[in-house]
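The other protein chains are all here in position, but one chain of the complex has been omitted.
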Amino acid sequence: MIKNEAMKIVSQQEIAASIYELTLSGSLVSEMNQPGQFVHIKTGNGYEPLLRRPISISSIDKENNTFTMVYRAEGKGTSLLSQETNDTEIDVLGPLGNGFTPEAAISGGTTLLVGGGIGVPPLYELSKRLTKLGVNVIHVLGFQNAATVFYEEKFQALGETYITTVDGSHGTKGFVTDVIDKLSDSYTTIFACGPTPMLRALESAYKETKEVFLSLEERMGCGIGACFACVCHTAEDPTGFHYKKVCSDGPVFRAGEVVL
Amino acid sequence: MIKNEAMKIVSQQEIAASIYELTLSGSLVSEMNQPGQFVHIKTGNGYEPLLRRPISISSIDKENNTFTMVYRAEGKGTSLLSQETNDTEIDVLGPLGNGFTPEAAISGGTTLLVGGGIGVPPLYELSKRLTKLGVNVIHVLGFQNAATVFYEEKFQALGETYITTVDGSHGTKGFVTDVIDKLSDSYTTIFACGPTPMLRALESAYKETKEVFLSLEERMGCGIGACFACVCHTAEDPTGFHYKKVCSDGPVFRAGEVVL
Amino acid sequence: MNMLNIKLPGLDLKNPIMPASGCFGFGKEFGNLYDLNILGAMMVKATTPEPRFGNPTPRVAETSSGMLNAIGLQNPGLKHVLKDELPWLNQFNVPIIANIAGSQVEDYVTVAGEISRASNVKALELNISCPNVKEGGITFGTDPDVARKVTEAVKAVSEVPVYVKLSPNVTNIVEMAQAVEAGGADGLTMINTLMGMRLDMKTGKPILANKTGGLSGPAIKPVAIRMIYEVSQAVTIPIIGMGGIMTAEDVIEFFYAGASAVAVGTANFTDPFVCPKIIEELPVLLKKLGYNHISECTGRSWNKHEQFANHRA
Partner (left out) sequence: MNMLNIKLPGLDLKNPIMPASGCFGFGKEFGNLYDLNILGAMMVKATTPEPRFGNPTPRVAETSSGMLNAIGLQNPGLKHVLKDELPWLNQFNVPIIANIAGSQVEDYVTVAGEISRASNVKALELNISCPNVKEGGITFGTDPDVARKVTEAVKAVSEVPVYVKLSPNVTNIVEMAQAVEAGGADGLTMINTLMGMRLDMKTGKPILANKTGGLSGPAIKPVAIRMIYEVSQAVTIPIIGMGGIMTAEDVIEFFYAGASAVAVGTANFTDPFVCPKIIEELPVLLKKLGYNHISECTGRSWNKHEQFANHRA
């Protein structure tokens, strides 16, 4: 169930250039079940920023009633969030949306997890779940440059991990697709989250041969499916009136389900 | 000279119900010379509140480069200000306006200081200056009720002090004028700051027989004389186009100089 | 004692708080968060004769104390609303105000004729002020003669009272209000969004795919208050006020200006529980301010304080 809670900050730290890891505790955590869901966060304490900020859940710790997000402090809202200190409570609405279904990966087989920039965080909880299910995971994670790389060791601890950077300052120079093209295609399933061009590339290359699940991003109003801010056309009716809402039908869709 | 400085919080505490005493340090203090001047404070760190808040200087400590304000946390801006803690810097513009002239009180004589509510603070620096000049001071300070009374002992340390409260929960029940009416009128000068009805009452009762100086309040835009938000008519031309600006010509005027 | 009940044409409200059209869908999503029965009424998403996808995304952008939207009246169309959405809403004891839109007068007439016969639709809200569609929408809301004609046409077919939603993007809001009153409107709802725009720092291009969008939220509240203040003194029909309401204090300010009920839009995004919160806080605030009933606040900015509850019917 979706809940709204003033959650306590357990820890917040900058783990890469402008990339913050924030752990919150509260009873809302007990509602979190699926990797790839997100929360909607009110930053600041006035009308500015007015809108909440959607941030993916990057790991869930039910035992301690905490969950962790990883986000880039860039605009007004995320910058304010990054300044919050331990005494503060954060207004969280969630969990929202439909995430990744680890069950879609054939147990015992190999699954490819592809993340780009701030699309990487939700893959972490997913990868933990998959490995627990006995699925062999390969991670291909793309970043701008060495300074913005995060969670490399954490992913390495779960499975084979390739890093790409646009400027080549760490890992392979280029995009995630440059690495994927060279992988043996032993995997059956792809889970991906990142910029739309990356998702499009994966969709067009692997839609036919693999099970592909993509997590989308869109500017949001409500985050719960009521305002129609975040819709996309369905693939079956690409110019008609049928639609899916990224916030409540997604953010994760099967490749080919909606128009990217 | 008017300066703009991010000043450090030395201390902030609630000294009466919703009444805060805030001490700031910075080089701007060296510009403060006159009791009754005020500073213009930016509260919050966004566009809300958008306007600065005018607050009187209530005491100046040149040795330590600090000054103190006393204010009521009521609306958006002052509430935000009251939540600031020691690490924060406060954006201060000042000192502004023309304050009280202690020299106007005849040295060795007796001077009456009349304050109402949050009009009391600027009288404190004034009283310190007057007593230093050898002037005998009498304070008559009006408050809503016992819970909002502040600085009683501080004023007592400087001279005779009468407190009134509207509900009679402390000191004399009623208004400052109820006390003043019963004082022997040995004083030659009155300095007053408080609600306009109080100032009007003092003006009409004592303008002819005493030297009366009144500190006015008005909603402000710029605080420095540029926007014409805070004007009042001059007494000589009460319906014409002559005017005084509360922020830069005042806030202290001689009774009879402007229309209250 | 009930301090909040209000009677308006067609509407017997347990309280004067309702979600604004387009900010609450058809209620289902918020129904997962709290019991919709607490609401005074519900203004549902604009309905057009045929389903509409609306504008391309991005459809929202943030501004200082406000937001822009260019949804473009996306909705599932009249048939689906009649068959699915309204029946679902029937489980709640909440009057529905159906927001209707279209590109031509016939569209309004089609939707009004059918939707006004749904059992829980107690009033129509004629959306002649949507800034985000190419045809119709706002053009109906900026020309007094056109506005009057569409009002008359809808009145002729509607089974329930008709409220006309005014656009703030006009030189003379009073003239618009009087035109629709003359056209037979039973009430007004105001204001819709102000036309605005934001540009992206990097590309220089509009953030919204539709380029311009409707500005809502606290930023526009002073404009809404001013317009309601002017219009409420110039018409005899009641006003449902909206535009930037975030708190119970804001609600009172709208009543002072001349509103007899209010709608809450954008605030539902900032705080999805804002409507229940306001409904809970209002009686406390009213008592603190010395009122026995919220209707005493209506028009206090301009009336002589003798005559209260002027639209209490």
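As written, the chains take the letters A, B and C, and residue 1 is the first residue of each chain.
Just so it is clear, a residue touches a chain if its C-beta (ideal position, glycine included) is under 8 Å from a C-beta of that chain, and two chains touch if they have at least 3 such contacts.
Please read all numbers here as calculations on a predicted model, not as lab measurements.
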Write out, one label after another, the shown chains that touch the chain missing from the document.
A, B, C
Which one, B:39, B:193, B:222 or B:252, makes contact with the chain that was left out?
B:222
Which of C:38, C:105, C:209 or C:223 touches the chain that is not shown?
C:223
Where the complex has a chain not shown, which of C:142, C:158 or C:295 is the residue touching it?
C:142
Can you list, in ascending order, the subunit A residues touching the missing chain?
47-48
Missing-chain contacts mapped onto subunit B:
1-2, 4, 42, 47-52, 76, 93, 218-233, 240-243, 248
To test your reading of the contact rule: which positions on subunit C touch the chain that is missing from view?
63-66, 68, 142, 169-172, 194-199, 201-202, 204-206, 211-212, 215, 217-223, 225-226, 229, 244, 249, 252-253, 256-257, 289, 297, 300-301
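Following the convention adopted for this analysis, only the chains that are shown with their structure count from here on.
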Result of counting contacting C-beta pairs for B-C and A-C, higher pair
A-C
Of all chains, the one whose CA centroid lies most distant from that of subunit A is B
Can you give the whole-Å distance between the Cα centres of subunit A and subunit B?
55
Would you mind pulling out the distance in Å between where the CA atoms of subunit A average out and where those of subunit C do?
36
With centres defined as the mean C-alpha position, give me the subunit B-subunit C separation in Å.
46
Multi-chain contacts in subunit A, i.e. residues touching at least two other chains, fall at 47-48, 76
Two or more other chains touching the same residue: where does that happen in subunit C?
64-65
